[in-house]
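One chain of protein is taken out of this complex; the other chains stay put.
And now, chain A:
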Amino acid sequence: MKHCLIVDDSAVIRKVARRILEEMAFSIKEAENGEAALSICQSEMPDVVLLDWNMPVMDGYEFLTRLRRMPGGDKPKILFCTTENDIGHITRALQAGADEYIMKPFDKDIVAAKLQEVGLA
């Protein structure tokens, strides 16, 4: 079973993402900000992270930069999740080490397609 870490400060978004990913047979862990997510990654590195960009305490950009410097931190596929679709925003996330992006609100088909794109479905 593949492990997915959902990082988002919205409990509703986490719940929706959890429901979609559990249907795809992923095991799920949740974090409400980048700092909590890093602590989870230190104990167990997930296969994929659904990463919100704008969060309190530690945002997605800082989490991703720190994650990629951790031992084994290059392994998780990062799908960054955003409501902003401007090209500068997407480019910045890719430069920070994201593999794909997903626009919110989540659509099941798109989540499945993006997971397939990064080799996890």
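Criterion: a contact is a pair of C-beta atoms (placed from the backbone, for glycine too) under 8 Å apart; a residue touches a chain by one contact, two chains touch by 3 or more; residues count from 1.
We adopt the following convention: contacts and distances are computed from a predicted model.
**Q** One chain of this complex is not shown here; going by its UniProt record, which of these names is it: "protein-glutamate O-methyltransferase", "Aspartyl/glutamyl-tRNA(Asn/Gln) amidotransferase subunit B", "Anti-anti-sigma factor" or "Probable membrane transporter protein"?
**A** "protein-glutamate O-methyltransferase"
**Q** Considering the whole complex, which of A:A11, A:V57 or A:I110 touches the chain not shown?
**A** A:I110
**Q** Kindly state which of the options A:D8, A:D52 or A:E100 is in contact with the chain not pictured.
**A** Considering the complete complex, A:E100 is the one touching the chain left out.
**Q** Touching the hidden chain in the full complex, which residues of chain A are there? Just list them.
**A** On the chain A side, contact with the omitted chain comes from 85-87, 90-91, 94, 99-103, 107, 109-110, 113-114, 116-117.
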